[in-house]
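Excluded from the complex is one protein chain; the other protein chains are retained at their positions.
What follows is chain A.
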Amino acid sequence: MTVAITAGVLVAGAVYLFLKREMLRVILGFVLLGHAGNMILMAAGGTSRRAEPFGTPEEPATVADPLPQAFVLTAIVIAFSITIFMLVLSATGTENDDTTDGANDPANGPTDSADGTSQPRPARHGARTEEHP
């Protein structure tokens, strides 16, 4: 139960952060969400009916399940590496860290930047995307 509530609170925090515009907050949201995922994996091993892995009698039914722990270890490594990459992306290419919107949306193509001038910040970047090789 404790694990379930913790996971729920973490997901709620993550969703709150995802709704922010800044890339950095979105990344922090992913840190929370990753932890929520790990909590779910740990709970899948049956934390309520099992004891700690060491120091207890070697009874397979009561010793902590090692498989979810291996899952979590793998998941932590993967989430960590992607978080680093996202931090790099948030620091590269521009002076502010806003996530994209319609004005510099790649799907709209370069011609749409004229429409984007009504929006103060992205318009400047919209103009910059016109540099073709």
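Rule of thumb we're sticking to: a contact is a pair of C-beta atoms (placed from the backbone, for glycine too) under 8 Å apart; a residue touches a chain by one contact, two chains touch by 3 or more; residues count from 1.
What we mean here is this: contacts and distances are computed from a predicted model.
This complex has a chain not shown, and the name its UniProt record holds, of "Multisubunit sodium/proton antiporter MrpD subunit", "Threonine/serine exporter", "Energy-coupling factor transporter ATP-binding protein EcfA2" or "Permease", is "Multisubunit sodium/proton antiporter MrpD subunit". In the full complex, chain A touches the omitted chain through residues 18, 23, 26, 30, 33-34, 36-37, 40-41, 43-46, 67-68, 71, 74-75, 78-79, 81-82, 85-86, 89-90, 92-94, 99-100, 104-113, 125, 128-133.
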